[in-house]
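For this depiction, one protein chain was excluded, whereas all remaining protein chains were kept in their positions.
For subunit A:
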Amino acid sequence: MNSVLTPALPELATLPAATNPFGQLRRTLAADALKLRRTAALRLTLLSGAFPVLLAFLIFFFKGHEILKAGGTPWPRFISLAWQTAGTLLLPLFVVLLTSLVVNIETKATAWKHLYAQPVGRGAVFFSKLLLILALNAVALVLFVGLVLGAGALLGVLQPKLGFQAHAVPMEVVLRMLGRTYVATLGLLAVQYVVSLYWRSFVVPVGVGMGAVVATVALLSWEHADKIPYAAPLMTSVSMRMSKAGVLEAGHELAKHEWYSLAWCGGALLLGYLLLYRRNMTT
């Protein structure tokens, strides 16, 4: 054995200081944001809103004059068409895919063992990814709304006969709907997040999510449908109504199913956190 002059050995007695939980969360979030680069999760967030808007745009571009026979402002019809196209099926599926893709970044890299061996608590790992998914979900919704309004304005230029340029955007209703739709996605987002974390696979949460969305569509007429978190975005989307006077209306307060969505969110996150906090990290 070669004896070596080792440089001063580390001081053993003093316990190194750990950063506070918020510092840990901030650092984990900075790392998680970097890992989003060039991922499908990011592309999905940026592009998913475009599809329903494009659909609504094309319908109005070619058939707008038939839809708007009665005259008056075209905005309410245009907005509710785009919103219902997005909210009924696409939005729940988007949330299912988004949560699965974000969690899969770690799973694919077999990085859970690495992540949990870093000097950050398990809570920081749990909440950092959650915050990231919540933020991406918000970005996608805001982009969608921006695209809807942009597409309407574009129709005003390309098809002035439809009258988009002549009428004001019902901004207040749009913003209220934006907030309520976001709340409506939180329940299924949390459930999907916990499922993804628990099974640490891509196929299982996507399968569970797709199955749940399809089952929800079949169960819509059930009296307890408002308690299913996967039904909430759909219910919020169709809750937007047009009055006889052609004014867009949406409730000022959270609907019952939106409260259920929040309850699911809180319940699933609490259960998931407790489940994952003490879990052994094998394989």
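Keep this in mind: contacts are C-beta pairs under 8 Å (C-beta built on N, C-alpha and C of every residue); 3 or more make two chains touch, one makes a residue touch a chain; residues count from 1.
In this text, contacts and distances are computed from a predicted model.
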(request) Identify the UniProt protein name of the omitted chain, choosing among "ABC-2 type transport system ATP-binding protein", "MucB/RseB N-terminal domain-containing protein", "2-oxoisovalerate dehydrogenase subunit beta" or "Translocation-enhancing protein TepA". (result) "ABC-2 type transport system ATP-binding protein"
(request) Just name the one of A:68, A:97, A:120 or A:248 that touches the chain not displayed here. (result) A:120
(message) Given that one chain is not shown, which residue among A:142, A:242 or A:281 touches it?
(response) A:281
(message) Considering the whole complex, not just the chains shown, which residues of subunit A touch the missing one?
(response) 1, 4, 6-10, 12-13, 15-19, 23-24, 27-28, 30-31, 34-35, 37-39, 105, 108-121, 278, 280-282
